[in-house]
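One protein chain omitted, others in place.
Note that the chains are named A, B and C in the order they appear, and that numbering of residues resets to 1 at the start of each chain.
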């Protein structure tokens, strides 16, 4: 029996495929299925051809597949590429007189919509029809429709319900597809990677979010704005990426935690702030959403291309930590880790997100706030009442200078973008310089001990090792599973802490491995370069993808098998 | 006999040590000596304690030494550190009643100055006194004084001449120092590394210079402004570093060559432009002047700390070339090379300059314009009259798409920051993306063939290899000489092309070397990291300096001998 | 005009005000009798940047906020090109405002057309710095801030031609564009064209009803205080020429560039050789 069904809905921007995708996902979730849904946009403007792929399953779904079980076109335009991906026994749904032939199901969607009152109901009719195909309970949509259409009034709600029912009747009695028994999961949310990060932001006690309102940051701004209605939070649509990080640094100087979100070349406008964080030792957490570059590139697509630039951008030398979450769950856990490390060490921490993970919708149990260790202030309440002297850049044996906040005591807090003495005053003295550089460098040593080792997946005694990072985690795991089913001895090493990497903690995996494969969603094998720099590791094969689309198990396997030929 | 004499003059900003240093250097040059003169500033503002060290010699001088032969303080304040560096038989000159005892010569500078009309003449009196010590011809200053004081009138000129003569008389009859026979060089200029670059800029036919008027870019702006009085050149003091590079890119789009100058964290504001140059394939040449970071750091000091950030900054992946000149002559030759490579390949090229080289004054024979190959346009005149169709991003087998300029023909030139098709129109298509990425990447292969190999210096059969880059070139050569004089088998490999590095061209030096020493003016051994990434090279010792001062032979030897103990 | 043609599929909503803008723009270019050789369009990133889809002329798309710098560089290097910046309200009022101010003050002879759709279209209709207070609410809880006036900023920057047009007044707009391009100096034309997705028909009509042509009352538009007085008047939306003055342009300050452009001159090797030799003279 099938474990998952992949539905691809394509349409022209403005036809509301995002709305229908949302409603469908919610409905399937309520009916107890696992959900995994990704968008493929060519443009953010209402107008271009966009598509959404919703996978529903009876087990957790963690990655996108290329194959399509149900292909639906709202514009009746089907790309050849998509048609070729429809599996044996799959279904193609188009608008037209009702007919079912050679796997193509035409339904009078527009006609029925007009019959329900307006062409606009076409989405709802389709939703009903899909529910019918899956034999879901049509009444289960009542609640979600209520929420969706509440603002528009009871009439709109009723009309939509009716339209859904009309669609439902078209398909409920026929068995177009193999039946998929729901898993009956409960208490799950449908969230994107971005959502996970926002929950962790708020969970960590962070009270400010600054972002230039770029398209991919919309979700961060919108969700954080919702929180700000009930919590003391400021969510600022900043006038530029540079202003976003310096506002964040200003807030952080006062002791309020801060998150900054940027994407593509917007990252370049942050680097001044990163270097400043390095010098001033004001902590900051930044989420960088990657899309294909250079420059503006393809802002609606995905890539893993800011690894080396995240590590090395900024003038001069300073400690930083970089995480690249691989799953929705890790978006949550690495974000609160980011706040912890950033606050403890007074450094900038980057969450290197990929567009695909930022926007993919998935079901997940609600996060548990108890998992979060909220970072502590460096001075306890008691210490605050006792402290008599304060030096912002006090030289200590950990390199960490405890942070006091302006207004917290009677002692002034002095912070500088110039090199400074321990008091925070500008200095160009050679000896003071050496002390402060050494102090800052000292932090790097302790940070190295907090390295989160990569996850190993596969057989202990492997011949072939796949190495990957970030959002390709589950895709590579799937590849390992598939190759193991072919009796290959395969393992995978999946990184989420990208910098610094502790070479001692990874050496053992590479020592006697016969064939090491690097898998990256970029064109220059950035991670392979990094591992060579850090651990002298040489790869036998690079599997790279840089056409704007995410890695898939099929893509990796094809490239792997081509190379092994 | 001594080959060089090092004179250190210190004073408070505003006391005019820069003027006296200039006059002294010119006078010594005219008398036939070699000159090498460096400033050590703590602040750019008139007020902080600054010093200048002028070395004069009978052979070419290429590096700074720590030892001092003559130490002069205009404020009568001597730093202990400086005093300790005065050699046996050296001279310390202070203001006071005339006396010579234990190597300390006090001269009534202020009194004599006042006698000449004003306290302000103190510099000129001192100049005369130094000329007396070296037994230079006092009339040789007539010309330089004429130029220096021309604007202020003949009276000022005469008064200064008189003051110099008064100083001269104080010392001409005594033999305070060992005599240094001049070399009698002729037709030499006194120039800084910055000056060399500006001469090469203009020599290459570049007609625009854009720079935020940061202190270290002043010399670029001032000199280029001088050229603009006689040549069709626009020298723009830009409102920000970002605007500087985008103005440069605008000019370059029209076919006019362009140079942008930045320093310290200003580099971070360029990266958007670098990435844009990568995507748009509009060439640009950038000079980055390095000073200690992160952030503003110590803007008056020197460091080699933007190597990795120059290579990896920018979102996404694109070709670039990075040169780090090691001498004044290389400032010239690598700058015209930069224009050649940039124009031929339509890429950004970075000249990674160090503050110490940017500002050190040295004598040099005038440059020969015949050395310069001015880059050619991609279309010949004849082709221009014939071209019927133009695609900005035409896919070719070199990856280079020939450049046409707007207005040059009837064909439009379309350029984009988004990924694009070969016409220049925005595209998010996966296949087009792959073609354009591959096209751009192809350029990197040919560029690799133009790699300028490092200079080797020392014995062919060496046991110990020093590796260095940029402005430490001559310092390291001196270290090699000194160690060879101790019968050590030492060689040095001195890089000027920092990226890309062709691993094949450097392998042989590392193959059987017993002890490899990396020497850098930074705290994290950036070049060692790069060489490990590129060639798997491991170093036995890192000699690093990061107190804002330049590397010296003495410093390197001390660290080397400490480590070998 | 043939040179300006639709290149690829549409990327704007069918009812987007960019279409009438494009028509007015093309008409203006046609009436100016420009050939491909004669002009360059400089665009940033945003909905307006997608305009390049529809243009078959010299164009350059640059990252957000950098259009003014790029345009300035182009014009400095080759003043035989008419340089037209097509920017959005969001693009103008971001990072690029710095260069906008400085190019205005230097009176660089370029023309800036600001497609003010009162939102960040490309950020799915997020409020821009020009979104009227009553519509910001839709997106951002309770952060309701006074919109920035592009006209006021342009006047304060020293732009020598400052006008406002509207796609709903196409003939007038066309005329403003033509005059702006012909103006010798830095010219700015704000174009009111509310996004038809974010604002409903009624709202757009309401805005249109407030348009008031000022060309008669401001018939001698070289009076800066008057221009400001009109600009701060909130009882209406003034349309027309706020300010124009004939001032020396950037180029006029460079004796060597008054006639021939940089690119047409180049640097003479011979002259440079002589100059270098001269430097050696003591």
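Please note the rule applied: contacts are C-beta pairs under 8 Å (C-beta built on N, C-alpha and C of every residue); 3 or more make two chains touch, one makes a residue touch a chain.
Remember, it's a predicted structure, so these values are computed and weren't measured experimentally.
Across the complete structure, the visible chains that the omitted chain touches are A, B, C. Contact with the undisplayed chain is limited, among B:117, B:213, B:503 or B:536, to B:213. The chain omitted from view is touched by exactly one of B:122, B:242 or B:349, namely B:242.
When the omitted chain is restored, the residue from C:205, C:229, C:246 or C:279 that touches it is C:229. Only one of A:413, A:465 or A:556 touches the chain withheld from this view, namely A:413.
From the set A:167, A:203, A:316 or A:470, the residue in touch with the chain omitted from the display is A:203, counting the whole complex. Where chain B meets the omitted chain, the residues involved are 14, 43-48, 212-215, 218, 221-222, 225-226, 228-229, 235-237, 239-240, 242, 265, 269, 295-296. Listed here are the chain A residues that touch the chain not shown: 30, 143-144, 187-189, 199, 202-203, 205-208, 210, 227-228, 230-234, 236, 238-240, 242-256, 258, 272-273, 276, 280, 366-367, 369, 405-407, 409-418, 423-427.
By the touch criterion stated above, the residues of chain C touching the omitted chain are 93-95, 97-98, 101-102, 105-107, 129, 142-149, 152-153, 155-158, 224-225, 228-229, 232, 247, 250, 253-255.
Definition applied: only the chains that are shown with their structure count from here on.
With centres defined by CA atoms alone, the chain at the far end from chain A is B. A comparison of the B-C and A-C interfaces places the larger number of contacting C-beta pairs at B-C.
Remark: chain B and chain C have CA centroids separated by 40 Å (rounded to whole angstrom).
Chain A and chain C have Cα centroids lying 37 Å from one another. For chain B, the set of residues touching two or more other chains reads 272, 276, 280, 417-418.
Taken residue by residue, chain C touches two or more other chains at 45, 50, 61, 63, 95, whereas all remaining positions touch fewer.
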